[in-house]
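Right, one structure below, let's go through it.
Excluded from the complex is one protein chain; the other protein chains are retained at their positions.
The letters A, B and C name the chains in turn, as written, and every chain counts its residues from 1.
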Amino acid sequence: MVREEINKNINGNITDRDNALFEAGIKLGALYHQFIGTPLSLENKIAVESAIQKSISVQPFAENVSVKINEKMIEEELNSTFKYTELSGKMLDVKLVVRYNSVRVFASLQFDEKLNYPLMKVDQVEE
Amino acid sequence: MVREEINKNINGNITDRDNALFEAGIKLGALYHQFIGTPLSLENKIAVESAIQKSISVQPFAENVSVKINEKMIEEELNSTFKYTELSGKMLDVKLVVRYNSVRVFASLQFDEKLNYPLMKVDQVEE
Amino acid sequence: MVREEINKNINGNITDRDNALFEAGIKLGALYHQFIGTPLSLENKIAVESAIQKSISVQPFAENVSVKINEKMIEEELNSTFKYTELSGKMLDVKLVVRYNSVRVFASLQFDEKLNYPLMKVDQVEE
Partner (left out) sequence: MVREEINKNINGNITDRDNALFEAGIKLGALYHQFIGTPLSLENKIAVESAIQKSISVQPFAENVSVKINEKMIEEELNSTFKYTELSGKMLDVKLVVRYNSVRVFASLQFDEKLNYPLMKVDQVEE
């Protein structure tokens, strides 16, 4: 029994579109709160990006994930004594495609300068 | 400018229902990956439940949240030498209501015995 | 068999003082990376402080723990649209006493303004 079937059985009126959006939210919330705080410098930036990208990719319904950490922000926030900083939400630029049966959701996490906020949002839905 | 407006401006075809589902997923993914691993015994169970519940509640669109940690599982998993364990996904029983404009999503996180999995799912959508 | 004995058996030349210092470091590293990123406002500040304090307290050798989150910093960092922020290292003021057999270590985590760094340090050792 696959997860799609389970959700269908339980929720008569929940559509594939609904589940795709829910799953996209789960992925972004998960990665944010799993990895924020990771010790970071230019030396481990690529390793951290790769671990985040691949950790999201092993989860159900994740079709495509890209993760970039803002290099300039790392440099600006390097502690002058200890030469490292930690991963913060505003450094992250994530693009995610979730597929749930025939529905694809394109979502992202990106720092929004006007809101001064690492904004997670739905960019597009394809049915 | 409130967040609802922001999302509307960017995404012509994204509905309130879509955003409500996306936000519900964010909350559950976030709480799971923020708090899993927290040192736990019967002595701090209530404090941890309360912190999780209130931490989700301060986030946008969270209308109602309840968090229960399974007491029996804590007892079963207490280390016999050190008398504590850590919060794991299967211990969590979370019920969440997200409201986005006129749409309410009821979602939950609960251990599914058949799947042997801490399952996040959409229980109901009200428009 | 208690943990003290285990460590003694394995490490002939490791003293109680050594183990007390090691354990103090574990506690501070653990709490930092467990709770950083928690959604935070003045509404859940006390619940989060309490959960951190009690979660450290259930761990072996923790004799006393106090946790304060800087209220002023929360206010300064509240997002103007969403009215919350997240727990960051510089907001934390933690005092910890670890006891390992007859040795007590007093350690702390506090934002150091000169270093611009949430500094963990050993304040005192009593034998």
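A few points about this structure:
Here is the rule we go by: a residue touches a chain if its C-beta (ideal position, glycine included) is under 8 Å from a C-beta of that chain, and two chains touch if they have at least 3 such contacts.
Every value quoted in this text rests on a predicted model; they were computed, and no experiment measured them.
The chain not shown here makes contact, within the complete complex, with A, B, C. Screening B:Y32, B:F61 or B:F106 for touch with the missing chain picks out B:Y32. By the touch criterion stated above, the residues of chain B touching the omitted chain are 32-33, 36-37, 79-82, 86, 88-89, 115-117. Even with one chain removed from view, chain C keeps its contact list with that chain: residues 6-7, 10-11, 13-14, 17-19, 21-34, 105, 107, 112, 115, 119-125. Think of the hidden chain as still there; on chain A it touches residues 1-3, 30, 34-35, 37-41, 43-44, 47-48, 50-60, 81-84.
Everything that follows uses one rule, which is that only the chains that are shown with their structure count from here on.
Annotation: the chain A:chain B pair of sequence copies touches via predominantly the same residues, more than half of the used numbers being shared.
One simple way to say how far apart two chains are is to compare their mean CA positions; for chain A and chain B this gives 17 Å. Contact of a single residue of chain C with at least two other chains is seen at positions 37, 81-82.
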